[in-house]
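With one protein chain held back, the other chains of the complex are shown just where they sit.
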Amino acid sequence: MKTMSKRYHPSQPRNWFLQRPAYVKFMVRELTAVFVGAYLIFLLVLLGKLAGGPEVFASILPVLKSPLSVVLHLVVLLAALFHSFTWFNLTPKALPFFLGETRIADPLVAVALGYLPWIVISVLIVWSVSG
Amino acid sequence: MAEEPTITLEIFRYHPERDTEPSTQSYEVPFREDWVVLDAINWIKDYVDGSLTYRWSCRMGVCGSCGMMVNGEPKLTCAAFLKDYYPDPIKVEPLANFPVERDLVIQMDDFMAKLQFVKPFVIRDDVNNIEQGEYRQSPAELARFKQYSMCINCMLCYAACPVMGSEPEFVGPAALALGHRYNKDSRDRGNAERMEKMMEHDAVWGCTFVGECTEVCPKNVDPAGAIQQTKAAAAQQYFLNFLTPKGAGVRGGE
Partner (left out) sequence: MNGNIGLALRPSIQSVRPGWSSSQFAVNRMSKSNEVIWWSLFSAGGVLAALFIPAFIVVTGFLLPAVAGEDPSRAYDIIRGTLTWPVRVVVFIVIFLSFFHCGHRVRHTLMDLGLRHMEGILMTVCYLGASLGTIVAAVMLVKM
């Protein structure tokens, strides 16, 4: 008598992303996109007010000065920073550089292509607005 | 004579001919400083329960046969030391994200098909004949792909990859790293052909760069890196082809 063997098919749990620390970190990393996206929408509103002229723009200044705005900006800043750090640290994996046989170390690439430009650009932006 | 210390192994059991659900069976095995989980499993099969079914071979981390989930982590059981878990019990289960045949044996036919999917061989039209001699390759050219050639097909990366859990059609880390190994081989001229396969929806684009595949790989193949490099190469080729109708982006080998 020949019987077909019945395989057991495990299924991925719904909360798979909580099962291991690495998965949690991954999900947090991906969710920074929600915060950045929300900030971008806020930026559009701000640009809209700016486009309306000095009086229209003045109407949003109390909002910007409010404690709620400061707290939300802090939250979004944390998310954006987490994105920046994880992004620059992963960049060297996608872009290997070789000097002959030797691969240039990941941290060096991260600094050269990520952290250094980041510092320069950030300083430029803050300096240009500080007037 | 002092009693030998023991450690408990909680092992996943599944008998397809009579079970509808898997179960767990606990075994108390001798704890020895130099033993790995595979030693404990072999001891169980030799002295306690000959029905325990599992794969193993070299017991030294080169054959890729003994991969299992040890306390929820994909590991080569020949490389997981009992002393790192002692005195707590050790949970041993078959590799995640694969159908289970029996006990700790998973079905790997899909994996074998995915390896072949990426055309894992040097592709070139102009094959040297004997008089023309061998293909020369410099150490620098070798360095471009050597890391990705070290895969022992242990499938730990497939067990670690959450995409494999939700999308069984995903070609997966090892297969894509293998494709990258050939794309980077200076002897290969089949880049365009292989990229056609690797740029399918369930190939590189299924990957969301979780990176756990690279973390669990016992041979430092870095499949996550290989996949991102392939995505970047695909993007580069696409835009070069788009901008230059003569297909400047299509090239073989390096």
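When the chains are written out, they are named A and B in that same order, and each has its own residue count from 1.
Here, a residue touches a chain if its C-beta (ideal position, glycine included) is under 8 Å from a C-beta of that chain, and two chains touch if they have at least 3 such contacts.
Quantities reported herein were computed from a predicted structural model and do not represent experimental measurements.
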| item | value |
| --- | --- |
| Selected from B:Glu4, B:Glu17, B:Glu33 or B:Asp125 as touching the chain missing from the view | B:Asp125 |
| Touching the absent chain when the full complex is considered, from B:Trp35, B:Phe117 or B:Tyr148 | B:Phe117 |
| Chain B residues touching the omitted chain (full complex) | 113-114, 116-117, 119, 121-125, 127, 162-163, 166-167, 169, 171, 192, 195-196, 199-202, 205, 208, 231-232, 234-235, 237-239, 241-242, 245-247, 249-250 |
| Chain A residues touching the omitted chain (full complex) | 14, 17, 27, 30-31, 33-34, 36-37, 39-44, 46-48, 50-51, 54, 57-58, 61, 64-65, 69-70, 72-74, 76-77, 80-81, 83-84, 87-88, 91, 114, 117-118, 121-122, 125-126, 128-131 |
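Here, only the chains that are shown with their structure count from here on.
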| item | value |
| --- | --- |
| Residue ranges of chain B in contact with chain A within the complex | 14, 16-17, 19-22, 72, 96-97, 99-102, 107, 139-140, 142-144, 162, 165-166, 208-212, 214-215, 222, 224-225, 228-229, 231-232 |
| Contacting residues of chain A [partner chain B, same complex] | 3, 5-10, 12, 16-17, 19-20, 22-23, 26, 30, 90, 93-96, 98, 100-103 |
